[in-house]
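Omission of a single protein chain aside, the complex is shown with its protein chains in their original locations.
When the chains are written out, they are named A and B in that same order, and each has its own residue count from 1.
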Amino acid sequence: MSPGQASARPRTNRLAGLARRGGSFLLDWMVWGYVAYGVMYLLNHYWYTRLPEHWYDTLRLPSWGWPVVVLATLEMAVWTRSLGRSLGQRAVGVALGPAAGGRLGLGRRVLRGILWHVTLPLAPVWIAQGGEPYHDRLSGSGLRPVVPDPERPARRALLTQWGIVSVLLGLLTLWVGWLIVGINIQVLIRRAPQAGRIWRDMLRPDFRYFTAPDPVFELRALRYSILDLTVVTVFMALVATVLGAAVAFPLSFFGARNVMGFGPVGWVTYAVVRGFFNVFRSIETIIWASIFAIWVGYGTVLAGILALTVHTVAALGKLYSEQVEGVAPGPLEAVWAAGGSRVQVVRHAVIPQVLPSFWAFTLYRWDINVRMSTVIALVGGGGIGDMLFYYKNQGDWPKVGAVVMVIVAVVWAMDYLSGRLRERIA
Amino acid sequence: MTGYPEGFVSPRPAWTTGRGLWEAVARRADRAGRYLAPFLLDVAGLAAFWILATYTYAWYVLGATAYLLVPWWVLLLGVVEGAIVWESFGRSWGQKVVGRELASGSGRPTASERLRYFVLWHAFGLTGIGFVTVPPLHERLSGLALARERPSSLAPVPWYRTSAGLFTAAFLGVTMAAALGVTLTWESVVRLFTQAGQSLDFWRALVRPDTSILLEAGRDMIVTVFMAVLATLFAVVVAVPLSFLAARNLMRGPIGRPIYTAVRGAMSIARSIEPIVWAIIFLVWVTALRSPFAGILALWVHSIADLVKLYAERLEAIDQGPIEAITATGAGRLSVLRYAIVPQIVNPYISFTLYRWDINIRMATVVGLVGGGGIGQRLINYIWGVQYRQAGMVMILIVLLVWAIDYLSARLRAKLA
Partner (left out) sequence: MANPYLVVDNLTKVYERGQVLALRDLSFSVAKGEFLVVIGLSGSGKSTLLRCINRLIEPTRGRIWLDGTDVTRLSPARMRRVRRKIGMIFQQFNLVDRSTAIGNVLTGRLGYLPGWRALLGWFPKADREKALANLERVGLRDKAYVRVDQLSGGQRQRVGIARALMQDPDLLLADEPVSALDPATSHSVMQYLEQMNRQDGVTVIASLHFLSLARRYGTRIIALKDGQLVFDGPPTAIDNAKFKEIYGEDAEEVEVR
């Protein structure tokens, strides 16, 4: 740990390519853009609030403001890149060094910064040539990929420019984030007694209606007890997992590169299926539930099941497909060689290889679905969450406590069960 | 000298020493466990089957919810007796799960041996008296023992020819019947088709998103990202020290083990409660009806619980070699921690943290739904306010954000590995 990695000075004569140059430059510009955002936010928060025109919490600037911000961040990027090793340069692994031997002194670094501005109009020329920029060539410097020197220690990260900038970025993030999120420790402490009451109530759970239906909680003509709704919740997860796996299983083969081949039809199918998986996976189950609640009715168990199923299909489909893509090619070739069709290859070479991990993923998903089904009622998805949110709105915390305890027990049990089964499969 | 030849072991019975006694008890307990495990599995399986079957029957035929339909003691007696019959006269599900079968000293168990075993298990197995001797009394008297199943060179019996296989199939069938019956009510399935038009509005709006809200939604996205970042950062600060208390290999001895159990247990409970539920509790606590602060507290608690588990599992898998080597140089305990353990866990810890940050971005949108602030709150307001075009815009933004963070976190983690 102590003396870090090998020293980072350019040791090759090869210059960094355009992609690395451009990439690191954009990164630096973005870093300073983020800093500008933070500074503006802080200005808004601490200073503009005193002005008669209330700009608090907004990012409003005078009309000349935006060009200033853009130019200022650009300048910062240029100078940090010339004067030392910037964060962007570090991220893509390049550093500025002398063109020939010797050290790159402050004078040449400043010269490079100035030349950057002077030669800016000529940038398209050297970019088109794909070669060395004029500001580098004229200042006798060069941007090169870093090759670690095994005989010399690296400088301590915190003493380098990019190290300092990283720490400052972290502090800025904390400061701005603290304000944006509205962290308020005083409220937390001041209201601790009230919260304490809630916790006490929840820890004295009211299990009177564990098996007997609670007359207060009358849901759509069906009279449910905690136990009844727990069973329904577990069944929701079960049905969704089974349905989801059943749909995802065949679909996953269409989302696997090696099965679909590289023909145009195969490629399009692959792209469509994978795109479907990715988009539908990025939308959380609970958001799906709010959509299906519009469709089949608020508070319907079916809405919850559909939401869970859609997300399960997308998530499992992606995992399954990746497994299919990771199969050993040997058995596939054997079946091809024996004159098997594509279906036969899948049936006899792919499925036997992927089945254990498919089971493992499905069990894992079952675990997740149980967790999700406990809260999906929040947006009208049905299940035990109905009760939880109902009691919470009534302020009946002992009953909330009972429901939460049942949820914890069920989630725990299913987690354990699914974990044990997965161990057996592996 | 006593006159015993060299190496002669003293004739004192082993159980008169503390360790000997402990071992004798442990051996009997082990033997009892071997019988008890399949028996309890069978009892639990049969009971679960009865309950599920009753539930299904009640649901479809009586149109009500019922679990037992008979007094509980009748059920208990029934399943216990059923399990004994099954285990004595056939190969039960429980025996199959633990991989054991009744075996006779002389080949296949005969009917009379099985009958004897059936009677003797009542007397000695159920009561536990039989386990005083090794091997147990019912084993000695019946000539049958629960032995590890022998690998057979014959073709395996298909599942529909074995009682355990049929039981499993019936169990799964009843479960699915109950699950489908309860969850897919007729009215709701009908609505799925009759109200498709209503949702069509939504889908149509989704492809024509309202871009005018882009700026406001962008600001909420920033709140969401900051929620995830800060919740993760604050969680790391707490989770790193806690993870050392939750690592089995580091927490040994009479003080360490209870701490380990307590920390693991608490984290396990905290993890079982979804961030949304945490958000509700914290919303009441910090009183503000809508506040990212409550959301971040919820994410924080859940992240701590999750990270402690991930971290501790990594700690339990560290290489002991460097610890040994650094200890051997005469270094103190803190130095061992700093030079042998920390270098092994830094990168995995960062990797887990990035992974959790990725999850927290998703979760931050979700806690917004209950009023935890950020983009999620805006989305649910639009959906419930029937402003579908705006909701569509927000959903597109969420997808892009989740994608970007997912990609970024995966790339960074790949670099760390």
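Following the convention adopted for this analysis, contacts are C-beta pairs under 8 Å (C-beta built on N, C-alpha and C of every residue); 3 or more make two chains touch, one makes a residue touch a chain.
Since the model is a prediction, treat every value here as computed from it, not as a measurement.
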{"item": "Hidden-chain contact residue, picked from the options B:104, B:163, B:195 or B:327", "value": "B:327"}
{"item": "Which of B:340, B:366 or B:383 contacts the chain that the document leaves out", "value": "B:340"}
{"item": "Interface with the undisplayed chain - residues on chain A", "value": "1-7, 148-154"}
{"item": "Interface with the unshown chain - residue positions in chain B", "value": "319, 321-322, 324-332, 334-335, 338-340, 343-344, 346-347"}
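Going forward, only the chains that are shown with their structure count from here on.
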{"item": "Chain A to chain B touching residues, read off their complex", "value": "1, 59, 173-174, 176-178, 180-184, 187-188, 191-192, 194-195, 198, 224-225, 227-228, 231-232, 235-236, 238-239, 242, 278-279, 282-284, 286-287, 290-292, 294-297, 300-303, 305-306, 371-372, 374-375, 378-379, 388-389, 392, 404, 407-408, 411-412, 415"}
{"item": "Touch list for chain B against partner chain A, complex", "value": "55, 65, 67, 175-176, 178-180, 182-185, 188-189, 191-192, 195-196, 198-199, 202, 219, 222-223, 226-227, 229-230, 233, 268-269, 272-274, 276-277, 280-281, 284-288, 291-293, 295-297, 338-339, 342-343, 362, 365-366, 369-370, 373, 376, 379-380, 383-384, 395, 398-399, 402-403, 406"}
